[in-house]
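Omission of a single protein chain aside, the complex is shown with its protein chains in their original locations.
Then we have chain A:
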Amino acid sequence: MPPEYDARQDKQARAAQAKQVVDIFLEISTLLNSELDRETLSVCISLIENGINPEALAGVVRELRKEGEEIKKEIRGGQE
């Protein structure tokens, strides 16, 4: 469905489309089991749209997750 809207309606349509895209990506993400929630995904999409290297971004995300994981483990270890 090619977008043939007036300029007026453009912004609205864009927003809808963005939502749609995020939906699709989210679904793919779940398919791939990448454990991203919607907000994180949209942040990532916007970062990529701004020219960030996806590979590096993936690394960063993984790194941050690992860190978080470790902290959580520590916390758990501290609690026990």
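Please note the rule applied: contacts are C-beta pairs under 8 Å (C-beta built on N, C-alpha and C of every residue); 3 or more make two chains touch, one makes a residue touch a chain; residues count from 1.
The rule is simple: contacts and distances are computed from a predicted model.
Taking the options "DNA-directed RNA polymerase III subunit RPC3", "Spc98 family-domain-containing protein", "Molybdopterin synthase sulfur carrier subunit" or "Ras-related protein RABF2b" in turn, only "Spc98 family-domain-containing protein" matches the UniProt protein name of the chain that is not displayed. Residues of chain A in touch with the missing chain: 1-3, 14, 17-18, 20-21, 24-25, 27-29, 31-37, 39-40, 43-65, 67-68, 71-72, 74-75.
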